[in-house]
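As structure tokens, the structure follows; a few thoughts come after it.
What you see is the complex with one protein chain gone and the rest in place.
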Amino acid sequence: MRANRIRQLWAAGQPVLNGWLSFACPFTAEVMAAQGYDSLTIDMQHGMVDFMTSLGMMQAMSASGVVPMARVAWLDPVEIMRILDAGAYGIICPMIETREDAERLVSYVRYPPTGVRSFGPSRAVFSAGADYGERADEEVLCFAMIETRKGFDNMEEIASTPGLDGLYIGPADLALALTGRTYRTGFDRTEPQLIDAIVKIREAAHAAGIRAALHCGSASYAAQATGWKFDLLTVSNDVRLLAAAARTSVEEFRKTAKI
Amino acid sequence: MRANRIRQLWAAGQPVLNGWLSFACPFTAEVMAAQGYDSLTIDMQHGMVDFMTSLGMMQAMSASGVVPMARVAWLDPVEIMRILDAGAYGIICPMIETREDAERLVSYVRYPPTGVRSFGPSRAVFSAGADYGERADEEVLCFAMIETRKGFDNMEEIASTPGLDGLYIGPADLALALTGRTYRTGFDRTEPQLIDAIVKIREAAHAAGIRAALHCGSASYAAQATGWKFDLLTVSNDVRLLAAAARTSVEEFRKTAKI
Amino acid sequence: MRANRIRQLWAAGQPVLNGWLSFACPFTAEVMAAQGYDSLTIDMQHGMVDFMTSLGMMQAMSASGVVPMARVAWLDPVEIMRILDAGAYGIICPMIETREDAERLVSYVRYPPTGVRSFGPSRAVFSAGADYGERADEEVLCFAMIETRKGFDNMEEIASTPGLDGLYIGPADLALALTGRTYRTGFDRTEPQLIDAIVKIREAAHAAGIRAALHCGSASYAAQATGWKFDLLTVSNDVRLLAAAARTSVEEFRKTAKI
Amino acid sequence: MRANRIRQLWAAGQPVLNGWLSFACPFTAEVMAAQGYDSLTIDMQHGMVDFMTSLGMMQAMSASGVVPMARVAWLDPVEIMRILDAGAYGIICPMIETREDAERLVSYVRYPPTGVRSFGPSRAVFSAGADYGERADEEVLCFAMIETRKGFDNMEEIASTPGLDGLYIGPADLALALTGRTYRTGFDRTEPQLIDAIVKIREAAHAAGIRAALHCGSASYAAQATGWKFDLLTVSNDVRLLAAAARTSVEEFRKTAKI
Amino acid sequence: MRANRIRQLWAAGQPVLNGWLSFACPFTAEVMAAQGYDSLTIDMQHGMVDFMTSLGMMQAMSASGVVPMARVAWLDPVEIMRILDAGAYGIICPMIETREDAERLVSYVRYPPTGVRSFGPSRAVFSAGADYGERADEEVLCFAMIETRKGFDNMEEIASTPGLDGLYIGPADLALALTGRTYRTGFDRTEPQLIDAIVKIREAAHAAGIRAALHCGSASYAAQATGWKFDLLTVSNDVRLLAAAARTSVEEFRKTAKI
Partner (left out) sequence: MRANRIRQLWAAGQPVLNGWLSFACPFTAEVMAAQGYDSLTIDMQHGMVDFMTSLGMMQAMSASGVVPMARVAWLDPVEIMRILDAGAYGIICPMIETREDAERLVSYVRYPPTGVRSFGPSRAVFSAGADYGERADEEVLCFAMIETRKGFDNMEEIASTPGLDGLYIGPADLALALTGRTYRTGFDRTEPQLIDAIVKIREAAHAAGIRAALHCGSASYAAQATGWKFDLLTVSNDVRLLAAAARTSVEEFRKTAKI
């Protein structure tokens, strides 16, 4: 089985740069996979994608060596097991709120006797390797998202779940959850209350001996978060990157065109 | 029938800003349609799209008011007529080399007795208006691309073809054609020989009373070309915009991450 | 954010005419959106559609101004939140049986602190408006279907759920549930027992200050139901409309052809 | 190889009722196939379909016994041979204008030594029968559309082309071609000039010993045309049937709703 | 409603040969449907398919007369009811562990008053017959998979669930579950402990008066299992058949090519 390069980077003391895919387009994924990310995560929760398009996207990324992951839509064994069968090397699961949630998550990602994952890695034996069944439990990553009040309150118990690889912070939902609608929605929080919460989650992860990941809206914020000792930083997504680049281009033309 | 806003902008003396779509993804098109372009052209020649995905992309752009056009793959009546039936408001046809080519192009775009377009505007009667059959010949735009040596030599004859609305310059092919492999491929030519060729084509168009359009790789070059009196400027495409934005983001992270 | 025209019609004292989409075809949706319905609901439960095709259908309807809604397959947070992210302006949820069901339904449709909807309106910020995050909770509609014995028995408790906008009656399942297989399956019930049940549900909705909606098989039955003070009437679906129209055409030909 | 029921009906002296498919939706095709048509033709010229969706539509129609045909987009060997390989039992080719056109058409539809069809009936050996290679030339139907001035003038020469099975009249294009824009576009012509032209084409077909087919917009007109001795009548298409049925339903509701 | 041929074969004392589909390709399904299987099951759990592709696959199989079934991904009412609405004649549900699981499974497959299946057989009324609503409960098959330790321990209680038609053994998961990772994963178990388990499940099924089915990797193992009195044998899947056939062909060429 092809090794998970995220684990290799971590072993080498490197933070991981993760991209985010929300367009249902294998060619978009292939283009993104050529830009230097360590890993790319397909957003099956808020992205405009589904299983079949995700499969095509993972196929299109396969040659690049970028690690393919999926942010699934929910703590749902079906979706988690299927995207793993399709070759995902990591699962980021939203809305984990309790130790029991986290244990169920781990159980869906690992084969018996560790977990309850059903055996049938249809594509993974081709894309990851013929020995996938033996090696998958060691290579596949499993992140629990902390982004609700309840999840925040239970972060230590969640972090100590055997088999969990990391906590992943969703700042948009976390801000809504911790502060109601006090602040605008979005990533790259600068409010002290939220920075404090983010750092606390990072500390809980590290205290439990697992990794901490942060969803960011910009490279500069993500770079700053490497200073906070995060192990994996997600920077923007394809929709925002394209929209911003196109808008900038349009505005530059509008300003400078000679009419 | 909904009026063609490109014609309205021209009537108001405004240059048109055109975007370019190469991803086979309706949501990409919808996102691009929200960024301020006057028109968006689906690249059915070099884009990784086909008819069905182009249809979905035009449907997804429909609410935006952006003018949908298609750069077809060839001087092929089937593709031209079908994408018009699907609601395209303009055709950009590559590799037009002779007056006869240009006449055939016009004939495919116009209904009898002007042309030979077969009647059956299946989607257009819904997306453009129930009176599409009566009004289409006035609204739909028809551009001939000048991008070969032969086309360059015949530009005046081509420009004077009745019913043709404009000449469209493809600088990458034109550079290959006029100079062999003297220079790198690509847009935004700065070589005097090529700028001269580009300006000559613009002049031929205007001399014939039709419009001139230029395919550009950047907003700054396009803005400069408005100074050369071009009527429509294409700036970059979705693939290049996304790739460049992602690469910039990755590089910024790599430079500034605290490892 | 574009206002929800259903709310505007209700504010003006008008009943809403809703169509129903079961073909997985954006062009079908676009054609239906041009026929005069106030809203069109994609049937993700019994329709032969999925998320990606529903997305394409909403994109294709977008220019029409018809309100796009979804009848989801189940009280499932994943499907509900995803179709809202994709731009649906209303959710009709089948098989609501208890107050707790109804509360969960509302919670999936509303952002915190009202509900638990996760934040990430990927398409909605483009299709509905950039201020979607602030306005969605006011605009998006949320209907609970009453169509089981248990739901029927709990209708008052369900109707009084804070944040619920209406009760929606599914007569085919309701008839099966209340009467076993006493009667044929289907809509447009004329049995006194079922008319009585239907009117009771309408009354429970209005007593609780929310709206009442009825799924009908024909325009004449729906028109009659406006007399029963229903606020939203669904009339047939695309499959039945097409099948009936084709059959009628075939039969007319068979009867009158001169052989 | 499964026999072509159109030939059987003709042998029995029966006119054939043909439906028309313009939605890219296998389920639409399956629903249409259950309504009593003898044959259903996928409109690859003006329909919003492509090869892959046409394949799915033919698969979905396969169990019904309805004869699947295709109106191809052009006199193009690629499209004609591919849709035959995919299992079509008949080709209706638009815009045939000369004897040479007609000969090329026949040659694309028949295997050597009669024609030049390339051998590779990938799906047809499964859907039509293992002996497809031996029997196809006898079963597959080949219609030339007469719908231009030139085609009209050459109808006798066209009709006498060896191997051609019928002339198919496209009244919308024919009206444009023969009369310019004197009349509205559309089917079901009542102008004496056009009825005269239609009858002339029918006579030319029968004089040459081949069949005559007419594209109609309504069952009543088609029934009338059986009186003119047409052998195959197309009645409406799925888009028009659905649009008309939905509009009628909406209007009935609007008129009778009690507001 | 078309009768379920599996029930007819059983009534005639014949074992059923079932194929397995994991490619998301209607043409693959059509090709498989021509090879002599009694039934073909779409693997919605480990196969690389989804609902829309499964629909297309069932449409493509429809003409063959082969019984279409689905192995769903989970004990999930949504997926089970939708694939039944789409025309599946049988459900194989993985990971059934308790009597309560089995009762829920049956309830999702049967209409009230037997079960809770929601009424809306959109495609089934076309593909199976207009009287589907009345007949479906008698024709549709419902298998519970026994493949976990808990399911194994509860097999008698599960087998006696009213309305259940059979137990289906998944040897790969069962081996993992009963023996941890003692043995390799896979089908066609030869370990006495596992053969014993397999035979026990078969006996439990027959003791309860229902059918027993076994998933096999080869025809020879399946033939042997007919000697164990299994009523339905699944043999391999399309992915393995293709991969093995291609590899054999490649190896034969490599060995015998004259280089």
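In this document, chain identifiers A, B, C, D and E correspond to the written order of the chains, with residue numbering beginning at 1 in each.
Keep this in mind: contacts are C-beta pairs under 8 Å (C-beta built on N, C-alpha and C of every residue); 3 or more make two chains touch, one makes a residue touch a chain.
In this text, all values refer to a predicted model and were calculated from it rather than measured experimentally.
Enquirer: Given the contact rule set out at the top, which of the displayed chains would the hidden chain touch in the full complex?
Expert: Looking at the entire complex, the absent chain's contacts are A, B, D, E.
Enquirer: Of the listed residues D:Glu30, D:Asp50 or D:Asp188, which contacts the missing chain in the full complex?
Expert: D:Asp50
Enquirer: For the chain left out of this view, which of E:Thr98, E:Thr185 or E:Thr226 touches it?
Expert: From the options E:Thr98, E:Thr185 or E:Thr226, the contact with the absent chain belongs to E:Thr226.
Enquirer: In the whole complex, what residues of chain D lie against the chain that is missing from view?
Expert: On the chain D side, contact with the omitted chain comes from 50-52, 55, 77-78, 81-82, 85-86, 111-113, 116, 118-123, 133.
Enquirer: Across the whole complex, list the residues on chain B that are touched by the chain not included here.
Expert: Residues touching the hidden chain, for chain B, are 22, 24, 43, 45-50, 52-53, 73-74, 76, 79, 94-95, 147-148, 172-173, 176-177, 180-181, 185, 239.
Enquirer: Pick out the residues on chain E that sit against the missing chain.
Expert: Residues 13-15, 17, 19, 23-25, 27-28, 31-32, 34-37, 48, 218-220, 222-223, 226-227, 233, 235-236, 238-239, 241-247, 249-259 of chain E touch the chain absent from view.
The rule is simple: only the chains that are shown with their structure count from here on.
Enquirer: Keeping to the contact definition above, tell me which chains border both chain C and chain E.
Expert: Joint contacts, listed by label: A, D.
Enquirer: Please tell me whether D-E or B-D has the greater number of C-beta pairs in contact.
Expert: Comparing D-E with B-D, the pair joined by more C-beta contacts is B-D.
Enquirer: Closest chain to the protein CA centroid?
Expert: C
Enquirer: Measure off the straight-line distance from the CA centroid of chain A to the CA centroid of chain C, and report it in whole Å.
Expert: Between these chains, centre-to-centre, one finds 34 Å.
Enquirer: Distance from the CA centroid of chain A to that of chain B, rounded to the nearest Å?
Expert: 38
Enquirer: By residue number and range, which residues of chain C touch two or more other chains?
Expert: In chain C, the residues touching two or more other chains are 24, 27, 31, 34, 48, 50, 52, 55, 123, 239.
Enquirer: Pairs of chains that touch, anyone?
Expert: Touching chain pairs, listed by label, come out as A-B, A-C, A-E, B-C, B-D, C-D, C-E, D-E.
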